[in-house]
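Apart from one protein chain that is not included, each protein chain of the complex appears where it belongs.
The block that comes next holds chain A.
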């Protein structure tokens, strides 16, 4: 089926999620010898994963061309997915 995907909602949701991981969670890491390492890991993970996801969604936001499909694919997708 083809549902309209909003662009703003994923942006808000994922930014909030990785923001929680990378900005909020570091404050709650318990004190101990590994506190610094854990905080570094949280921030690095958040930056890497968020950036990777962002690149994927921005690359598809305004496609300059569309997929080229075989006629069989068109036939069954047309009736199966929609």
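Heads up, the rule we're going with is that contacts are C-beta pairs under 8 Å (C-beta built on N, C-alpha and C of every residue); 3 or more make two chains touch, one makes a residue touch a chain; residues count from 1.
Convention: contacts and distances are computed from a predicted model.
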- Query: The chain dropped from view, which UniProt name applies: "Protein transport protein SEC23", "ORM1-like 2", "V-type proton ATPase subunit a" or "CDK-activating kinase assembly factor MAT1"?
  - Reply: "V-type proton ATPase subunit a"
- Note on the structure: Touch rule applied to chain A and the missing chain gives residues 1-7, 9-10, 33-37, 39-41, 44-45, 48-49, 51-53, 55-71, 73-75, 77-78, 81-82
